[in-house]
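Worksheet: one structure, shown below.
In this view, the complex is presented without one of its protein chains, the others remaining in place.
Chain nomenclature is as follows: A, B, C and D, assigned in order of appearance, with residue numbering initiated at 1 for each chain independently.
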Amino acid sequence: MTSLMPRSAGTLLVLLAILVLWQGLHLLVGASSLASPVQTVGKLASLLATGEFWLNISETMRAFLAAFALSLAGGIALGIVLGVRRLAGNVAEPILTTLYSIPKVVLYPLVLLCFGLGISAKIAFGVMHGLIPITLFSMNAIRQMKPVYRRTSQVMRLSPSQSAFTVIMPAILPEIVSGVRLGFSLTLLGVLIGEMFASQRGLGFLLTSAINLGQIDTIMAIALLLTVFAVTCNALMMRVDRRLTHR
Amino acid sequence: QAPVRSEEISVTQWGASMYGAPYAVAMEKGLFKQAGIDITGIIGSGGGGTTVRNILASATPYGEVAVSAALAAKAQGLDLIIVNTGTRSVAEASMVVMPGSELKGVEDLAGKKVAITSPKSVSEMLLLMVLREKGVDQGKVQRVAAGGYVPALTMLEQNAVVGSVLIEPLSIIRKDKYRTLYRAGDVLKPMTTSVGITTRKFAQENPAKLKAIIAGRRAGVQAIYKDPAETARIIEKLYKLEPAIAKEAVDNMIPPKMWSEGEFNLEELNRMVDGLKLIGEIKADVDWSAVLDKSYLPADLQAKQ
Amino acid sequence: MSAASGARIVPLAPQAAAPAHARLRGVTRVFELPKSTLHALGPVDLDLARGEFFSVVGPSGCGKSTLLDILAGLSAPQSGTAEFEGKPVRGVPDGVGVVFQEDASFPWLNVRDNVAFGLRRAGVDPAEIARRVDYAVGFMGLKDFAASYPAQLSGGMRQRVCIARTLVMQPRLILLDEPFGALDQQTRLLMGDELLRLWRETSATILLITHALDEAAMLSDRVGVMSTRPGTFIDFVETGWEKDRDSRVVSTPHFGDITARLWEKLRVEALKIMSAGKG
Amino acid sequence: MSAASGARIVPLAPQAAAPAHARLRGVTRVFELPKSTLHALGPVDLDLARGEFFSVVGPSGCGKSTLLDILAGLSAPQSGTAEFEGKPVRGVPDGVGVVFQEDASFPWLNVRDNVAFGLRRAGVDPAEIARRVDYAVGFMGLKDFAASYPAQLSGGMRQRVCIARTLVMQPRLILLDEPFGALDQQTRLLMGDELLRLWRETSATILLITHALDEAAMLSDRVGVMSTRPGTFIDFVETGWEKDRDSRVVSTPHFGDITARLWEKLRVEALKIMSAGKG
Partner (left out) sequence: MSEKLLRVVVVVAMILLVELLCRLGSIPRMVMIAPSEMVVELGRILASGQYSADIRLTFTNIAISTVLSVLLGFAAGVIIYSLPGLRDAIEPLLASYYAVPTFVFYPIFITLFGVGSASIIAIAVLLAIVSMVTATLNGLDRIPRVLRKTGQIYRMSRLGTALLIELPAATPYLFTGVKLSVAYSFIGVIASEFILSGAGVGYAIAYAYNLFENGPMYALMLLVLIVVTVVNTLLNSIDRRLQARRQR
C-alpha cells in the first residue's frame, strides 16, 4: 500500500492529516458515532480473522469481478463500435450521458424484478453503473485518435489486424484506461448498493445490517477495507497506465 | 430426483431479528432432515416485498414474510397462499426515552415528538396501536421518520425527539443507554406478525415437500421452548451476537411465546389487519378463506383454531 | 558549391522526355461537406523525374496535402490518374515513404522502436533492423535520445523521428509534408543540409511541401508554385543548382533571384485573393 | 517605392545621438528552474529611436519574448535597466501596447467587445470607444466579423483582433511578438503591408519579433540579429528603405542583399550550434 499510493511525502502528510481529523472527530462526537482509527483497524483485523467475513468478501468480489469483466468487455466493444460508426456514436452519445446521470438506484426494483434476488441482480446492477463510462471513454478514444496514426499504418502497408494491434490499440489505450478506472469505481459502488438494498451476503449486506444494528466500528472497518482496496487498485491501474503510455 | 435434495428457502430479516430462530435451530439439529427435507440455506432480505418476490422466483418457493407483505402481494394479484403462521408476538418492540426524561407513561407522549423508522412501517403501526389502547389521540403525537432504528436513537440522543421506537436485539445491546417507556408486548395482545407463504402451483405439485418444511419448522419451535439455552447458543453463532445478549434475546421471547408452531389463529391475524388498517396500508377486512390454506399443516394443528 | 545560370521558367506542359518516376494527369479532388462540396484540388498535371528533388509551395488550404495523399495512394482522385513507376496508383504502392505534416511519432514507443516499427512489421531480419535503425538514428542526430519517448522530445526532434522511420524503409519516392514546420530558421537550415545529403546518398525522388520559399529555393531542383484553392500549378521554377549543393547557397545572388521570382508569383496570387475580398 | 544604397552594418555600440524612445542597458534575465538556473537573455543593450521600425530575429528560445516582456514591464530584468520615454520601466508603462506570440483574444467576447476591452477598462467615453473600435475593426479587415466570436475566425484573423485591440489604445510603443506566425506567406505579405500603413499613420515606435527573415528585411528600418541563448545582439542591419515602402520591395535586388546578409549571420550561428553538439 505505502509503496503504491503516496508517492510523495506530501501525500503522506495529507493522509496523516486525515487520520488526525478522523481522531479529532471521533473525540468530538464520541465512540458510538464514530470509531477511532485504532478501533477501526482493530475491528477490521478481528473481522478478517473470521472465515465468515472472508465468505462475504468473496461473495462481493465474485459479483464485482463478474460485473467488472462484463462492463469492460461490453463497454470497450460498444465504445469501439460507436467510435467507428460516427453516426451511431453521435446518436447514442447524449442518450448514454443522460443514462449515466440517472440515479440508477431508482431502477433497482426493475433489476430485482428481472434478475431475482441473487448474484445476477448484483452483477446487473454493477454493470449498469460501470458500462456507460467505459463505453463513453472508449468511444471518445477512437474518435479522438489522431487520424495521422491510421494514415501512417496505411503508408506502412500494414494489414488490418497489424494496424489494430500495433497502432490503434496502443494509441487509444490511455483513454480506455481512464474509462476503466472510473468504471472500476462505479461498478464496485453499484455492486455494493445492490447488496445494501436487497441481499443476504456480501460486504454491502454486512454494511446494512451493521447500520441497522448501529455497529459503527463494523461500518468503519468495512468502509476502510473498501477504500483501501479501491484506492490500491486505482493506484495500480494508474501505474500500469503510466508505464504503458509514457505521456 | 434424489430422495433428499438440498433446498434453500427465504426468511425475512434473517440474521437481524428473531423471526428466523426456528429455522436456525431446525437446521442445526437436523430437524428438517428428520421431517424429510434437506434445508441447507436460508436466504434473508431486508424488505418484505423483496422477500416475497424472491420467494416467487426461487426453486423452492417457500418463505416466511411479514403479514403486510403477504397481503400486499396478494392484493396486487400475485398467486400465493399462506400455509402457516410464523411469529405471533410484538414483545420485541418497545419505546425508549433518555434516562433523565420526565415522561412516565404512554399518556405523556401527547403533544410530543417521537421517532419512528419510516411512515407506514411496523414501528409506526405498533405505536399507533399502543396509543389507541391507552386512549391517546394519535393526532397529538408527532411522528418523525428517521429511516431506521439507529438513526431514530440518534435523534433521541440529540433531543430532536423525546422518544424512539426500538426493537430487539438492538434494545438489549443498548439497554444501558435508555429507559424503556413501554414494551409493546405489555400493552398489546399477541398478533400474527409473520406467515409462511408459497405459490399455489408449488403447493399443488409438491405437497410433501411443503408439509416437511412446515413440520421441520414446528419441530424447531418445540426445540426452542424445550431448551432456550441451546437456542441462544445457536443464535449467538449464527447472528454473531455476544453470548449474554443472545441469551437475553431468546429468554425475552419465551414467555410471550413469540414463535407459533404454525397454526392459524384468526383473532391474532385480524389484530394485525386491524393495525395495518390503522396506518392505512389496507383499507378493508381480509377474506382469509381466499388466502389461507391449512391443508399443509400437521393434522393436529389443522384442528386448532 | 556553385549556381547555374539562373532560375529558368519552364513551360507549364508536362515534360515529355524520360519516363517519369511518378506522374499525375488531370487529377482533381472534391470533398463532400455536409452542406456543400469543396473543390480542393486540380486539375493538376505533374511529372516527377527519377531522382528529382521537387518542392511545392502554395497558400494554406490550396490542396498541397491533398495532392500528396493522392500520390501516396491514401486517397483516390476524383478524376484523372496517378502513376508510380509506370503502374497506376491503387492503395499505397510499395517503395513510397511519407512524412506527414502532423506529428505522427507513436508516443507509446521510444525513439528506437518508433524508427524500427515499419521494419518489424515488414518482417525484416533483426540484425538488419538494428543496423538500419542505428544508421538512421545517428543520421538524424537522435543517438543520445534513442531510448527517449516522444513526449520527452521537442517538436522538431519528433519530426526527425518520423523522417528516420520513413528513411529506414528505403523508399524510392519520399513525400515530405512541411516536415520542418516546427523548427526555427537555423535548425531548418541544418535539417535542409541533412536532407540534401540523404537525397544524394539514396538517389531517391523527393517531393517536399513547404511554405518557406527560401527552403524551396535552396533545396530543390524544381519548385512548383500552386494557386489558391482549387490548387493548380501556376508556375514551375527550375533552380539549376548542382547536385552537391548545401545551405551555403543562401548567400549567393542566384538564391536571391530564385526567391524573388517565387515571391513575385505569390504576391500576384495574394493580390488576387485580396481583390476577391477574401483573407 | 525605392531602395537606399544597400544594407549597412552599424556598430554594435548603442547610438548616442537623439534621446531614445526606449532603451535597454546591460539587461539580463535568469530563470530559476527546479534543478538549475537558466540564463535566458543578455546582457543586451538596445536603443529604439522614436518612430523607428525595429525587428528582432534569432533562433528559437534565444530570449526574444523575454526581451519583449522586460520592455513591456511584464517582468523585471535580473540586472541592467529598461527605460521608456526617459523613465525607468516599473510595471507596464502607459503608452505601451503588446501583441503576444500566443493567441490572446478572449474567446468569450465577440470581435467588437474584444477590441473595445482595453478602452472600457480605461473608462473611455462610449462614443469615443465606438468610433475608435469601428476604425480599428475596419482597418484590420474585420468589419464583416465584428459580431463573430474568435472561435469562428481563422488563426490569422484572431491575431488581427489582437492587433486591433492593441491599436485602439493608441500606444506610442508597439511590441509585436511573431504576430504573423500562424499565416501563410501570401497573407503575411498582405499583413505586412497593412502594418507598414499603420506605422506610417500613427508614427508609433514598433518592435517586431519574427522568425521570417524576409519579413524582417521587408518591414524594418533596422534588424537586430540575436545569438543563441543567452541571447545577445550579434548584429544590427540597417535596411535603408524609405518610409513609404510596401511589399513590392521583395522583388528588388536590394531585398535579396538584405536577406542574404541576414541568412549569412544565422548560418554562422547555426554552425556554431552544430559544432557545439546541440540541435
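The working rule: contacts are C-beta pairs under 8 Å (C-beta built on N, C-alpha and C of every residue); 3 or more make two chains touch, one makes a residue touch a chain.
In this text, all values refer to a predicted model and were calculated from it rather than measured experimentally.
Across the entire complex, contacts from the unshown chain go to A, B, D.
Contact with the undisplayed chain is limited, among B:Thr117, B:Ser171, B:Asn206 or B:Thr231, to B:Thr117.
Shown as candidates are A:Val41, A:Val148 or A:Ala230; the residue that touches the absent chain is A:Ala230. Seen across the whole complex, the unshown chain contacts chain A at 5-8, 10-11, 13-15, 25, 29-30, 33-34, 87, 90-92, 94-95, 97-98, 100-110, 112-114, 181-182, 184-186, 188-189, 192-193, 196-197, 207-208, 211, 214, 216, 219, 222-223, 226-227, 230-231, 233-235, 238. Chain B meets the missing chain through residues 47-50, 52, 68-69, 72-73, 75-78, 115-121, 144-148, 150-152, 154-155, 158, 160, 281. Hidden from this view is one chain, which touches chain D at 72, 74, 91-92, 94, 96-98, 100-104, 106-108, 117-118, 121-122, 149-151.
Please note the rule applied: only the chains that are shown with their structure count from here on.
With centres taken as mean C-alpha coordinates, the chain found closest to the middle of all protein C-alpha atoms is A.
Remark: chain A and chain B have CA centroids separated by 37 Å (rounded to whole angstrom). Rounded to a whole number, the gap between the C-alpha centres of chain B and chain D is 86 angstrom. Shared interface positions of chain D, defined as residues touching 2 or more other chains, are absent. Taken residue by residue, chain B touches two or more other chains at no position, since every residue touches fewer. Screening every pair of chains for touch gives A-B, A-C, C-D. For chain D in complex with chain C, the touching residues are 57, 59-60, 141, 183-187, 189-190, 211-214, 228, 247-248, 250-253, 255-257, 259-260, 263-264, 266-267, 269-270, 273-274, 279.
Of all the residues in chain A, the ones that touch chain B in their complex are 33, 52, 112-113, 116-117, 197-200, 208-209, 211-214.
Against chain A, in their complex, chain B makes its touches with residues 14-16, 42-47, 50, 53-54, 57-58, 148-150, 153-154, 169-170, 173-174, 240.
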